[in-house]
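This part shows subunit A:
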Amino acid sequence: MKQPILEITNLRAGVEGKEILKGLNLRISEGEVHAVMGPNGSGKSTLASILAGRDGYTITDGQIVYGGVDLVEMSPEVRAREGVFLAFQYPVEIPGVNTTYFLKAALNEVRKHNGLSELDAMEFLTLVKEKMKILHLPEDFLKRPVNAGFSGGEKKRNEIFQMAVLDPKLAILDETDSGLDIDALKVVSAGVNKLKRADNAQLVITHYQRLLDYIVPDFVHVLSNGRIVRSGGKELALELEERGYDWIVKEDLQTA
Partner candidate 1 sequence: MTSIQSKPTPAVADPMVREFERRAGQTPTTEPSWVLPLRRAGFNRFSETGYPTIRDEDWRFTNIAPVAKLPFQTASLPGAESVTAEQIDTATFGTLPGPRLVFVNGYFSAALSRPSDPTAKSTIGNLAAHLEGNASVIQPLLTPSQHILDDPFACLNTAFFQDGAFIHVPAGAELKDPIHLVFIATNEAKGASIHTRNLIIAEAGSRFTVIESCISFGAQAYVANSCSNFVVREGASLEHVKFQDESPDAFHLANLHSDLGAASQYTSHSFALGGLISRNTIRSKLNGPGLECIFNGLYVTRRNQVADHHMVINHNEPNCASHEYFNGILDDESKGVFHGRILVQPEAQKTDAKQTNKNILLSNSATVDSKPQLEIYADDVKCTHGATVGQLNEESIFYLRSRGIGKETARRMLIHSFAGEITERVQCTPVREEIDRIVWNRLEESPSLSEKLATASNGTPTPEA
Partner candidate 2 sequence: MTTATETIEGFVKNEYKYGFITDLESESTPPGLNEDIIRFISEKKGEPEFLLEWRLKAYRYWLKMVEPQWPQVKYPKIDFQKIVYYSAPKKKTDGPKSLDEVDPKLLETYEKLGIPLRERGRLAGVAVDAVFDSVSVATTFKGTLAAKGVIFCSFSEAVREHPELIRKYLGSVVPYTDNFYAALNSAVFSDGSFCFIPKGVRCPMELSTYFRINAANTGQFERTLIVAEDNSHVSYLEGCTAPMRDENQLHAAVVELVALEGAEIKYSTVQNWYPGDEQGRGGIYNFVTKRGLCKGRKSKISWTQVETGSAITWKYPSVVLQGDDSTGEFYSVAVTNNFQQADTGTKMVHIGKNTRSTIISKGISAKNGQNSYRGQVKIQKSAVGARNFSQCDSLLIGNRCGAHTFPYIEVKNATASVEHEATTSKIGEDQIFYCNSRGIETQDAVNMIVNGFCKEVFKELPMEFAVEAQKLLGVSLEGSVG
């Protein structure tokens, strides 16, 4: 029996008094890859933000249980230390703080939280260099400031690289394909696939089916107007590719 990692029940949430998620249900178990697709404005990024604990969102109803405990009560850093990882749609530039320093600080926080000893510089470097290979990152990457002056593709690769180093239980990829050309998309997807294991899970949020050619989901959910209106296997994504979102949205309106 697979253990559930994330259970979202009847989640209602919004920003500045405007409700965006209107009763969302989602259950993700170990070893699964879920894709959430939907038209613009359906609430995809809101879902990612709420899971990672971004400020400014209010949860008005429902619950989010992660690994058997209430996720909502945790601060963003505790979520991260507990194994929740968000790959940002727009990774932030942090000039003046080099990638090594940043990642080492993050990794040691996570390790400390989980009762593990902190890695020294050598151990850290060994680990990081190995992970860098997965993403085909150049040597000087570690010396550069976090995301500063990176191209769009480099930033996304850096996100997945961080994911590889921090080794999360639940990885949320928020529109990771946006702004990537096909070659970069392949590298990033291959990286994500290598990080898939029987005891972790991935939630892939995307507008286009394209990404799902490379990261093959076990389940596809369609998010529309703040709710999941349809769930299915990977073939649902193909159907969406062919027919667009309109028909589902319309059917949803008729049944609602």
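Brief remarks on what is shown
Quick note on the criterion: contacts are C-beta pairs under 8 Å (C-beta built on N, C-alpha and C of every residue); 3 or more make two chains touch, one makes a residue touch a chain; residues count from 1.
On how the list was made: all candidates are chains of the complex that A comes from, given by their letters.
This structure is a prediction, so every number in the text was calculated from the model and none was measured.
By the touch rule above, subunit A in this complex touches candidate 1 out of 1 or 2.
Touching candidate 1 in their complex are the following residues of subunit A: 52-55, 73-81, 85-86, 88, 91-92, 94-97, 102-103, 105-107, 109-110, 112-113, 145, 148, 162, 166.
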